[in-house]
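Here the structure is laid out as C-alpha cells; the discussion comes afterwards.
Omission of a single protein chain aside, the complex is shown with its protein chains in their original locations.
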Amino acid sequence: MNSSLLAWIVRAVPFGTIIMFGAMGEIATEKSGNLNLGVPGIMYLGGFAGFASAYLYEKNSPNPQVAVCVILALICCIAASMAGGLIYSFLTVTLRANQNVTGLALTIFGKGMANFFGVYLLNGASYTAAPMAYSAFSAKLFPAEKMGILGETVFGYGWLVYVAIIMAVVFHFVLFRSRLGLNLRSVGENPATADADGISVTRYKYLATCIGAGISGLGGLYYVLDYNKGIWATTGQIEALGWLAVALVIFTTWKPLNAIWGAFLFGFLYWLYQFLPDMLGLKVKTYVSDIIQMVPYVVTIVVLIVVSMRKKKENQPPASLGLSYFREDR
Amino acid sequence: MENAIELRGVTKTFGLITANKNVSMDIRRGEILALLGENGSGKTTLMNMLGGIYFPDRGEIFVKGKQVEITSPKDSYHLGIGMVHQHFKLVDVFTAAENIALGLEEKGRFNLNAVKAKARDICDRYGFDLNLDQKVYNMSVSQKQTLEIVKVLYRGADILILDEPTAVLTPQETDKLFAVIRNMRADDKSVVIITHKLKEVLEISDRVTILRKGEVIGTVNTKEATESSLTEMMVGEKVELNINRIPPVNPKKRIEVKHLTIVDEQNVRVLEDVSFDVMGGEIFGIAGISGNGQKELLEAIAGLQKCEPDSSIKYFAGEKADQEMNLLGMTPKAIRDMGIGMAFVPEDRLGMGLVGSMDMVDNMMLKTYDNGRGIVVDRSIPRRRAEMIRKKLGVVTPGLSTPVSRLSGGNVQKVLVGRELASNPTVLMTAYAVRGLDINTSYTIYNLLNDEKKKGVAVIYVGEELDVLLELCDRILVLCGGRVNGILDARKTTKEEVGLLMTNLQERRQA
Partner (left out) sequence: MKEPLIRIIKRQQPPLLNKILIRVIAIVLALVVDAVFIYGVTGLNPLAVYGVMFKGTFANAMRFSWALRDLVTLLAIGVALAPAFKMKFWNIGAEGQVLIGGLATAIVMVNCGNSLPTPILLIVMCIASVVAGGIWGLVPAIFKARFNTNETLFTLMMNYVAISLVSAATNIMRGQASSLGKLNMATKAGWFPKLWGQTYNINILVVAILAVVMFLYLKYTKHGYEIAVVGESENTARYAGINVTKVRIRTMIISGAICGLTGFLIVGGRDQTISTSTAGGNGFTAIIVAWLAKFNTAYMALIAFLLTFLSKGAAEIASTYALNDFASDIISGIILFFILGSEFFINYTLVFRKSRKEAAK
C-alpha cells in the first residue's frame, strides 16, 4: 500500500475518533430536543479534567499505578463534562433560558476554565505531559505489529478508538431498539405527546444532556491523552474540534451509526490537504491546503441543504430541537 | 345496568367563565353514550376532567363505584379510561407500533414485536384496519384516529371517550368507525362520543346526554328521541336579543364567490364548490359548526388562502357596483393596492389580527404602515386613531403604549374591530366577533356592524350563536362539511332549521 495513504489513514482515524465522541454526545443531547452549542466548552472541560487528574496523580503519587491513572482520568473527565451538561440543563430546562445563548456561554466558560487552570499545570512551560496516561490510553488492544498492514490501519490504535465504535453501535441499539430510546426520541420530536403518555420530559432532557455531555467530554480526553500524546498546551484546537463535532451531528442526520464512518470521513477530509498531494506526488501551496480544510464544513452545509430539500422526515433534525418545553399552566 | 362512571355535581371554571356547572351524569357499562351540545357547551372540558387534563373545582367522580381523583392522563389510564382527543397526540416520525409503545411501563425486555402482536390482536378483535409498520406522517386522518383508538385500547381502556371522532372522516370512514364502536360495545366496553351531529347520534348511540352552556339539560334514550327533539334540547328556547335590525340598505352585489374549492396541507377538501354573493348594505351570516371551512372561506376572500384552479372570487367596485375586479390569487397588499377597502376581523385575534407585543398605536398601522412616502413610519395618524377608538369604544387600557396582549379579551377585540372599521371599508368580514366577550361588549359590536350596514358596507358575519345570527343577519349561509348546505332568509327561518342544516348534509349534496 502507498505509504502516504497509510499515513493518511493512521492520522484520520484517531482524528475522527475525537469528533465521534463529541458528536455522539451531542446526538444524545439533541435527540432530547436540546441544541447544546456548548460542546466545545464541554470537550475542553472533559479534556482538561482528564489530563489534570492523570498528571497530578502521576506527579504526586510515589508509586503510580496505570489502572488507577486511567480510572481517575476517566472519572474526572466524565464528572467535569457532566457538570457542564448540568449547568446547561438547569438553565435551559428548569429556568427556560434560550438554548443557543446558554450553549455559547458554556463554551466561553469551559474554554476559560480549561485554559485558566491549564496555566497552573504548565507552570511557565509551553507544554506539559502525562506520559503514563499517554502510554495507558494509547495502549493497543491487539498485537498489531504482527498483523502487517491490517495491524497498522485497523488494529493499531489506542483502545478508546474501539470504545468509541462499540459505543456508537450500542448507542444505536439503545436509541432505536429500546424503550428508553423510543421515549427519548419522542421527547425531542413531540414533548407534548411524550408528556401526555406519562414520560417525564424534564427527566429525559436532563439525563440525555448530562450523559451526552459526559460522552462528548471523552472526545476531549482522547484528544489530550492519546491523539496529542498526553501533552497539554494551551491552545484553541479543542474549540475547532468541538464545532466540527457539531457539524458531524448534522452530517450523520442524528444517527449514531453514521457517526462512525462520518467521523472517519471527516478525519480524511481534514487531513486531505496534507496527504493527498503527497500521495499523488504533488506539491501544493499552503493556501491550497487551507482552502481544502473547509471541505468538512462545506460537505456539512451541502448535507444540511439536501436534507431540507428532500424533506425526508427521518433525516430532519428532531422536531422540537432548540425549543423549551413547558406544559401550559392549567 | 352497572355504571362505569358517575359524575356528581362537577363544576369547572376558568377565570370568570364557568365551563361546567354542577354536572351530574352516568356512563353505563357496555353502552354507547352520545354527549351532545353546541360549540362551547362544555362537552370537551367535562370529558377532559375524566382524561386527566383538567381537575374539577368541585364535585365527585366515581369510576366503577369507587370515588377517584384523576390528576394526570396517567391516572386516567390506570383507571381504564382512554380519551382520544380531537388533536391527535402522535409522534410523526414513528411507526404506528412505536407510537403505541410510547411511555408504556411494561416489565421486561423491550420487544416491539410483542407490542405489535398484541396490537394486531386488538385490531382483529374489533375490526380495525391498521398497518402497524406505517409511519404516522404517511397516514390519513382516519388512520391516525384508528391508531389513537388502538393505542388507548392497548393500554387496557374499557371506557373510551372519543372527542368529535367523525369531524374529519368521510362517510365511508365513519361507517367503518361505527362498526368497530359497536364491536367494542359488544365486548362490554363503554364508549362516549362527543358530537353535535344529530344523525350520528341517532344512528350509533344508546343514550344521549345533552349539554347547554355547561349544564346538563337532560339524558334521553336514543330510541325515544328524534332529530327535532334533540335540536330543541341542544339549542334551547329562542331568546329575544332585541338587536335592532333594519332592512338591507340599497343592496348591490359586492362580492361574488363561485365554485370555491380549497384543499389543505393534509389533502383534505376543507371547502368544496362554494358559491354565493354578498350585497353591500346587508349582513350576510355564515353559520356552521366551527371547523367546517369558515376560516378558510374568509381567508380566501382576504387573499390568504391558496384556492383550487376552478374557483372564482370577484369584487364589484363603484357606486353602481359595475366594475368587476378579480380577487382570486391576490395578496392582501395587492387587494389594498387595487383600492378595495377590505376589513377582516379574523378568529385568531392575537395570532393574526394583532401583534400582541405591540401597543395600540403600532397595531393601528398594521395594514397602513407603508402608506405615504419615505422610509419612516408615520405614527401621528395611528396615534390619533388609537385615541379615537379608545374613547369611542371605551377600550380599558392603562395607556396607548401598553402591549395589547395585556388587555382583556373584550378590549383586544375592540381594538381589532375598531381598527378595521376605521379604515372605511366597503367589505367587512368578521369571524366569531363576540366570542368570549361579555354582553355589553357584544352589543357594542352588533351596533357597530349595523352602523356599517347602514353605510352600505357588505358585512360577512361568521358566528356560532344561532340567536344572534337570526336576529342580526339578513341572510344566513349554512356551511356543513365544507359545502354550502343552504342559504336562508334570516327573517323567515327558525333556529331548528339552521341547527338541522348545520348538522346534516343534505342528501342531494352528498350524492
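For reference, chains read A and B in written order, and residue numbers begin at 1 within each chain.
Just so it is clear, a residue touches a chain if its C-beta (ideal position, glycine included) is under 8 Å from a C-beta of that chain, and two chains touch if they have at least 3 such contacts.
Note that this is a predicted model, so its numbers are computed, not measured.
When the full complex is examined, the chain removed from view is found to touch A, B. Residue B:406 is the one among B:125, B:406, B:454 or B:491 that touches the chain missing from this view. For the chain left out of this panel, the touching residue among B:202, B:217, B:243 or B:366 is B:366. Here one chain is not drawn; of B:353, B:410, B:425 or B:499, the residue touching it is B:353.
Within the whole complex, the absent chain has one touching residue among A:66, A:280 or A:294, and that is A:294. Not every partner is drawn; the one left out touches chain A at residues 35, 37, 87, 90-91, 95-98, 100-102, 104-113, 115-116, 118-119, 234, 240, 243-244, 246-247, 250, 285-288, 290-291, 293-294, 297-298, 300-301, 304-305, 308-309, 317, 322, 326, 329. In the full complex, the hidden chain is touched by chain B at residues 55, 69, 71, 302, 304, 331-334, 336, 344, 346, 348, 351-358, 362, 365-367, 369-370, 375-377, 406.
The rule is simple: only the chains that are shown with their structure count from here on.
Chain A and chain B, compared by their mean Cα positions, are separated by 49 Å. Interface of chain B with chain A (complex): residues 53-55, 72-74, 77, 89-94, 98, 101-106, 110, 112, 135, 137.
Of all the residues in chain A, the ones that touch chain B in their complex are 177-180, 182-183, 185-186, 189-190, 192-194, 196-199, 313-314, 316, 319, 330.
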